[in-house]
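Sharing a structure below in structure tokens format, with a few things to ask.
Now for subunit A:
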Amino acid sequence: MLRVEHLSLAFRGVQALRDVTFEVAAGGVTALIGPNGAGKTTMFNCISRILTPDSGTLSLDGIDLIGVRASRLPELGVARTFQHAALFPSLDVRGNVRIGADVARHASRPALSVDETLDLLQLSADASRNTEGLPLGTKKRVELARALASGPHLLLLDEPAGGLTHEEVGEMRDTLLSVKERLGLTILLVEHHVQMVMSMSSHVVVMSSGEVIADGAPSDVQSDPRVISAYLGS
Partner candidate 1 sequence: TARVGDGGDPAASTDGSLNLTADCLHYDPTAGVTASAIKLGTSLPLTGPLAIPGTFHFGLEAHLAKINAEGGIDGRKIELTVLDDGYDPAKTATNVNELVNRDKVFGIVGILGTATALAVQQDLQDSCVPNLFIQTGAPVVADPAQTWSQIQFPTYTLEAQALAQRAINAGVKSVSIISQNDAFGKAYVDALVGPLQDAGVKVGTRATYDPGAPSVETQITQLAADGADAVFIAALGTKCPQILNGIKSSRWNPLLLSVNFCTSRGLLGLLENGAGDDMIGTTWYKSPTDPQFADDAALAAYREALAKYAPTADPDEDFVLDGWLVGQLLIKVLKSAETLDRASVMRAAHDANLHVDTMLDGVQFAAAGTTEPIGQVQLRRYDSASKTFLFIDPKSGDDLPAGKTRLIIRRTNLPPSADVRETTAAPSEGKP
Partner candidate 2 sequence: MSESRSVRAAQAGNAALVLALVLVPLFFEPFRVTQFTQILVVAIAVAGLNLLTGFTGQVSVGHSAFFGIGAYVTGVLIVHAAVPMTAAIIAGTLSGGIAGALFGVPSLRIKGTHLAIVTLVLAASLPAVLSTFSEITGGTEGLRVPRITPPRGSFLAADQTRYYVVLGVLLLIVLGVFMLDRSRTGRALRALGDNEIAAVTYGVRPMRLRIGVFAASSTITALAGALFAVTSGFISSTTSYMTIVGSIVFLTALVIGGRALLAGPLAGAAIAELLPAQISRQSPEWANFAYGAILIALLLLAPEGISSLRPRRWLSRTAPDVLPTPLQQEEAPHDTDNTHDQATSTTHIG
């Protein structure tokens, strides 16, 4: 579905992506993991067209994404969350989710209604709250709700489990998997919660220092010595 080929990007002095190539299969959960500063968020920023790579190609269902403006991506069915929740403080929780739904109105994809989404992520009680005072875990859920409400094909999640207890991580995983089935989603997941990654992904790509160092099934990757030394630690 999403194909990343030979992508490179440097910031002044920092080579954040080096010739990155991987593929995200439709309908699955692909995890993108790697140590801090590996380039995962940068990769997301390239896919969501906030950044333009120096070289390489990006294609979604055969459409060349490099030529697409960031604001058109939701129409193509791409939604994302941000590592540091990027909510709109002048809108309440429901308003934030409605921003997502505003996109979906124009798409022919199946989508959850705003109320369904709020319900699903247990946000109904907080619907009219200001987003600024929300606890971290709740912010993460609002982000996810906003993304889901846009009725995406491809969902990019940047550390959705940050700040959640084990129990809450489990709930989030179950929710994600069930929505994925319902809407026929494809998920690209960046997450440091190894247990969550391993238990829900069908395919894992590991990056380090801007490079892909491993790419395969979760169990294979988990035992890859390079991954252990660079990421998991002994």
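How these were chosen: all candidates are chains of the complex that A comes from, given by their letters.
Definition applied: a residue touches a chain if its C-beta (ideal position, glycine included) is under 8 Å from a C-beta of that chain, and two chains touch if they have at least 3 such contacts; residues count from 1.
This structure is a prediction, so every number in the text was calculated from the model and none was measured.
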Touching chain, any copy counted, for subunit A within the complex - options 1 or 2: 2
Footprint of candidate 2 on subunit A - complex, ascending: 48, 50, 70-75, 79-80, 82, 84, 86-91, 95, 98-100, 102-103, 105, 128, 130, 132-133, 146, 150
